[in-house]
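Only one protein chain is missing; all other protein chains are in place.
When the chains are written out, they are named A and B in that same order, and each has its own residue count from 1.
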Amino acid sequence: MMPIYILRRLGYAVLILLGVSFITYLLLYMIPADPARQLAGRSATAETVANIRAQLGLDLPFYQQYFHYLMNLIQGDLGRSYIQRTEVSALISSRLGPTMELMAWGIGFELLIGVSLGMLAAIKRNTAIDRFLMALSFVGVSSPHFIASMLFLYLFAVNLDWFPLGGYGEFEHVLLPALTLGLLGSGWYSRMVRSSMIEVLEQDFIRTARSKGLTRLRVLFRHVLPNAIVPVIPMIGIDIGIFIGGLVVVESVFGWPGLGQLAWQAIQRVDIPVIVGVTMISAVAIVIANLIADLLVPLVDPRIELDKS
Amino acid sequence: MKTTLTRNLLATAIASVILPVTAFAADPKPGGDIIVTYQNDVATLDPAIGYDWQNWSMIKSLFDGLMDYKPGTTELALDLAESYELSDDGKTYTFKLREGVKFHNGREMKASDVKYSLERTANPKTQSPGAGFFSPILGYDAVSAGDTTELEGVTVVDDYTVAIELSAPNATFLHVMGLNFASIVPKEAVEEHGADFGKNPVGTGAYELGEWALGRHLVFEKNEDYYKEGVPYIDTITFEVGQEPMVALQRLERGDVDIAGDGIPPAKFLQFKNNPAYEGLMVVGDQLHTGYLTLNVTIPPLDNLKVRQAINMAINKDRIVRIINGRATPANQPLPPAMPGYDEGYEGYPFDPEKAKALLREAGYEDGFTTELFVMNTDPQPRIAQAMQQDLSNIGITAEIRSLAQANVIEAGGVQDQAPMVWSGGMAWIADFPDPANFWGPILGCEGAVPGGWNWAWYCNEELDEMGDTADAMVAEHQRDDRAELWGSVFIEAMADAPWVPIFNEQRFTVRSERMAGDESLYVDPVHVPVNYDYIWVK
């Protein structure tokens, strides 16, 4: 059953990516800016521009251009940047590491902060602490990344000198941008954990466990948390698209050499092969994250086991 | 008459290249490692392709061409050429090359490399944005059309002599040989790396590329075999990219960074200028730049001369300069003051809204009209456009702002009926070389007034084009001043037709850390923009 399910999901993922590549290519084809002119520069004659256009295949009809792109894509060739003249795959792979690092820490903080605050709020439900934490979670999700990034950078790095002023390398560099992403994104998780935990707390088996005389903490961590955390997993899959949007802004402000920064530079200069490449990579990440989340949920859901017992 | 090189100008130029330090307070000290920051990735270090002001001087430090400029000035100087001769008909330049100059790969640079390098740039397959500069060379058209890959006019006479024949005498040709696009590259290295030569540059320059971590940093190492004695001074230059300019400045204040490559962001400018702690860290220089507003002469009602003159009188340039915190001086003509041919006596159109309204009335637009103003969407350009918008509304013209990414504005400007007005800021004409001809053809001449061209005013005055051609044929040394004057009058006569509103000439500001030394002009070098890395040093 499972292997067939996975295969079907994989085939479906490929179809989705095909769709993403088509729409992205179509959108960028429609942007009113001529790459050949950009390459040719301001002293070029009309012939030079036409020549370059032909070399890049930009004089072909849309469907042929897309077909060529697709054929190259299948062979792992994402084309060359119009601005940097480097292979897009090289540009992406050089920035993939830093982005993964920031994402791992960012999502890590998001979960850590979200889950612990959510738990705390659920335990202290209907108290001032609960209300304060929930208000706080809303402030997080209501703050645009660019305002928070600028504020944190100015406050914690410039004024207080607790963190380095952007850059990449040591652990201290990843801390502030990752915390920014984590703090802003944690709101949804803490709300979700809170409500699912309250739900679990009211279920029979928890009451049973308690009546058996298990300690409060033990019940909390052995029985309540594993159950309450299940809905968080698909949430990560859904969240990742929004998270990538935040990365574009946070990486640009903190000077983090990742894909978000690459995307932003490429967008400003209408560097189409790079934009398509980054969009494809992001789509792959989103699709894979959702796939993993979907596969993981039945595996980790402890309720299934508990029901059996 | 044969012009030989023992001309005074060039002789002094060479002398100063070898001994550039005499003017400095202290003797330059070799050694040291510095950090330079930039916000954007370094696009490419291929000299045939790199064309932005971030990689311009980096390429100049990695590569050499036949000609260069005296450090910190706009004076032409010899570089890889030891001397040159110009034939009597003014069409053939014969360059004698320096012997014993070695590429970073150890091989000696020869005349065949010069021929290869020029042909490589001219070849449309290279997709060089500078190919068009080589159009004066005999046989360029055939190469450009793809019929051949060899430039008919370039001949290797012997290992150290190369002759370049032009299709007509051209006074700007030596400047063209000083462009990055005419840098000498070794064929074997280009062929080895193919399209990735820009990431693996091999030249004869003062520095060679050490390490390049894409998107993070690159390291220039001192070329120990550099043919110029004593330079460069600095051992390694690390360029860190992806650094927000504000953050870069903060780091510079802390001493983590030596040069903030993107300069002072407008937001920090007044703080920097008015804080005595920073005195001496900021270097100010002129650049060969004019910021202008194009008035598309083919789109009604801007096709009416009176309307264009009215717009010229409506815009308050002093206020615009104030808005950008005085980082520029108001302009009244296309040429910047540092350019030969600049007419100091010309007064331009005065700021006079009443007169402007009267002109609009005469033109039949008493009630004004609505038009569009295209502008690039990075600060401070949209602000400048809004200032103009308010000035225009004072005389009854409603200008709707189209604030777009750079590529979209360039695209709109190159379509004849698309953009009535374009503010050039952010895409502005910074001269490729210090000669007035460079300010004409593509941006005001008929050759640029074509679809996809850069003459966004679509101004085409054949008479003035001919005057320019006449001026460019004046190649003899004694004609130099006459030529500049003739060019100057071309621009002043163009202003009578008011295809532009020249707004200001922007100054350049570089910030360096306390330990950096070397003449200030090196930090705002008009040719090696933004900084001449070969001659600066560490205290």
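As a working rule, contacts are C-beta pairs under 8 Å (C-beta built on N, C-alpha and C of every residue); 3 or more make two chains touch, one makes a residue touch a chain.
We take it that contacts and distances are computed from a predicted model.
**Student:** Under which of the names "Peptide ABC transporter permease", "Heme exporter protein D", "peptidoglycan glycosyltransferase" or "Cation:proton antiporter regulatory subunit" is the non-displayed chain listed in UniProt?
**Tutor:** "Peptide ABC transporter permease"
**Student:** Looking beyond the chains shown, say which of A:Tyr66, A:Phe156, A:Phe205 or A:Trp264 touches the absent one.
**Tutor:** A:Trp264
**Student:** Given the contact definition stated above, which residue among B:Ile401, B:Ile430 or B:Met467 touches the chain not shown here?
**Tutor:** Here the residue in touch with the unshown chain is B:Ile401.
**Student:** Looking at A:Leu58, A:Leu96, A:Leu120 or A:Val158, which makes contact with the chain not pictured?
**Tutor:** Of the listed residues, the one touching the omitted chain is A:Val158.
**Student:** By the contact definition given up top, give the residues of chain B that touch the hidden chain.
**Tutor:** 245-246, 265-268, 270-271, 319, 322-326, 377-380, 382-383, 385-387, 389-390, 400-405, 408
**Student:** Across the whole complex, list the residues on chain A that are touched by the chain not included here.
**Tutor:** Chain A touches the missing chain through residues 15-17, 19-20, 23-24, 27-28, 30-32, 125-126, 130-131, 135, 138-139, 141-147, 150-151, 154, 158, 194-195, 198-199, 238, 241-242, 244-245, 248-249, 263-264, 267, 270, 275, 278-279, 282-283, 286-287, 290.
What we mean here is this: only the chains that are shown with their structure count from here on.
**Student:** Indicate the whole-number Å distance between the mean C-alpha point of chain A and the mean C-alpha point of chain B.
**Tutor:** 41
**Student:** Please name which positions on chain B make contact with chain A in the complex.
**Tutor:** 40-41, 43-44, 46, 49, 51, 124-125, 127-133, 135, 144-146, 195-196, 198-199, 213-216, 240-244, 247, 250-251, 254, 256, 378, 405-408, 410-412, 414, 432, 441-443, 447, 450-454
**Student:** Which residues of chain A touch chain B in the complex?
**Tutor:** It is residues 31-34, 37-49, 51-52, 55, 80, 83-87, 90-91, 94-95, 98, 153, 157-158, 165-168, 252-257, 261-262, 265, 267-270 of chain A that touch chain B.
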